[in-house]
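Every protein chain except one is present and positioned as in the full complex.
Chain nomenclature is as follows: A and B, assigned in order of appearance, with residue numbering initiated at 1 for each chain independently.
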Amino acid sequence: MAPLLTPVLTLIARHRVLSVLLFLLIFPWLMPYEALAVNILIFGLYAVGFNLLFGYTGMLSFGHAAFLGVGSYLTGMSIVHAHLHWLIAIAIGVGASGLVGALMGHLAIRTRGIYFSMVTLALGQIVYYGFYKAERWTGGENGLRGVTVPAFEFAGLTIDFTNPVTKYYVMLGFVAIALGLVSRILASPFGAVIEAIRENEKRAAACGYDVARSKLLVFVLSAAICGLAGSLRAIHLSVVPIDSLHYLQSGQAVMMCLLGGMGTFFGPFVGAAVFLYLEDVVTTLTRHWMAVVGTIFMVFILFFPRGIWGSLIGRWERATTPSAQT
Amino acid sequence: MNAPLIQRHAMDVQADILIEARHISRQFGAFQALTDISVQFRAKHLCAIIGPNGAGKSTFFNILSGAIAPSSGSVLFQGQDITGLEPHEYARRGIAKSFQITNVFKQLSAHENVRVAVQMRHARFDFFSPRAKLAGVAQTAQALLERVGLASLGQKPAGDLAHGQQRSLEVAMALAADPQLLLMDEPTAGMSPEETTVMMDLITELAAERTVILVEHKMKLVMGICKTLIVLHHGQLLAQGSPEDIRANPEVRRVYLGQG
Partner (left out) sequence: MVELTPQLLGLQLVTGVALGAIYALLAVGLSLIFGMLTVVNFAHGAFFMVGAFLGIYFQTLTGSFALSLVITPLVVGSVGMLAERFLVRPLYGRGIDYPLLLTFGLSYVLIELMRVLFGIEGLPSSTPAMLRGSVDLGIGRFPLYRLVLIGATAAVVLGLWLMIEKTRFGLIIRAGSRDPEIVRVLGVDVARVWLLVFGLGTAIAGLSGVLAAPTRAVNPEMGITVLAESFVVTVVGGMGSLMGAVVAGLLVGVVFSMTSLLAPEFAELSIFVLMALVLLVRPQGLFGKAGLMG
């Protein structure tokens, strides 16, 4: 490990939220265009929410698109149909995702391990078809259109979401809050419980932890965070495509997490960034993006299961004593 | 309840019944694993469940510890019916167990294993306090590690510990809940003679302060230290009583002919 890298990573590990936010602050200037940065920010949050359930608790859900989509649609519909303030619309989006998460989680947690993935995929499809059919509210196949937030004054500045840079930093505010929350939870006693559940469910139960209830709680938290990502996405795109709810969108969260590094704090962002950047580049070169991403995903599963950031952290852990993960 | 269930020793007139099995039966498909077992276990009595292989000891143990439910019958703990409750509810009521096949958090350090177990009593759904600040929890965990002789191995991943050390770790985790009842399924399985002696000493120590029920098939180990023995055979209760009673019991001798 390069001699400079170890102390840097140690510093990052100790102040993970701050480090990530610092990085995200300068991030737009690293990207070829700002809209990509916004996209990565949003999907990074989506992956963080998913990672809470998969990377940290060990539950592989294929239904998380439901939360991204519900967040998007409920925020969108609040703005388009109910003409609510965008902040309220976001709150509604997050709340609704949490609720759907509670319902889905209640049904899905009755199953274990390998069934969980199938059940969550199928339950997610209920949400997909539900929104697809409710054309009057959701626009059906064409999606929801017209999710626009008018420019407004704040602290003497004019905030206009048509400017991608402005949009980015406003959304970063939300992401910062979410990341702070996630970090707090992971560092809390509850965080130890969910990791114990991932390591050995039976053992955790034998210690006296109510595994089912803990799982449900993480599920709802995870759903709410993905819902926030969805809410931001609706505002970002000004439309909500119906495919937001399809299970392939769930698969995207899985891929991003694995690419970046499951069970690490920063990994999901790395994964989202790599995935979306690659998509941006590859789709200009070839039509066969699906084959490319599928192959990369398989390669990572076979040879780099810890992901990009995860592998880096792994080497850092071996260079130092086993301590807190980033 | 005619027959005297467990012989009273003069000193233990105060001891009351901690956990009781009433008419426990268990089938697995067509196979009858246990038939109508009724036993009362007294508090602060070191008791062992013994019997030949296939006698149903592990099944009975699993029912007592809440891992599986009986097909019929009930389990009472301190007078309350706990049959069929979730495993974590058993743990919360003060029943701790160590598994037959060592079951620890392999990737976590030994210290973290115990710390997680201790944490259960203090802060379960706390989302916000940094757990590193729960100093009391960490200290208790360290003390427990010392108790079982693993103080210096705290930072090692539990999966890297020697077999006997992992079993000791499990005992530490079981103790973390400060249980009134400690259930141990073949605690010395796979241990060397030295490790076995250490474990049996620890068990004797623990039995002085709380109730311990063992499942063991090494007769010699339990004869010396247990107050009461329960003998199972083909899923039925064959005999129960003090080691002397059991040794003299003709049924038991017949069943164990040729075995230690």
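Basically, a contact is a pair of C-beta atoms (placed from the backbone, for glycine too) under 8 Å apart; a residue touches a chain by one contact, two chains touch by 3 or more.
Because the structure is predicted, anything quoted here is derived from the model rather than measured.
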* Which displayed chains the unshown chain touches -> A
* **Among A:L9, A:L24, A:I42 or A:L121, the residue in touch with the chain that has been omitted** => A:L121
* Structure fact -> From A:L4, A:I26, A:A155 or A:M290, the answer for touching the chain not displayed is A:M290
* Asked: What residues on chain A make contact with the chain left out of this view?
  -> 60, 107-108, 110-115, 117-119, 121-123, 125-126, 129-130, 133, 247-248, 251, 254-255, 258, 288, 290-291, 293-295, 297-298, 301-302, 305
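Keep in mind that, in the parts below, only the chains that are shown with their structure count from here on.
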* Asked: How many angstrom lie between the CA centroids of chain A and chain B, rounded to a whole number?
  -> 43
* To do: Would you pull the chain B residues touching chain A in the complex into a rising list?
  => 86-88, 91-92, 96-97, 99, 103-109, 112, 115-117, 119-132, 134, 155, 157, 173, 176-177
* Spell out the part of chain A that touches chain B in their complex, as residue ranges. => 184-185, 187-193, 195-196, 199-200, 202-212, 214, 217, 321-322
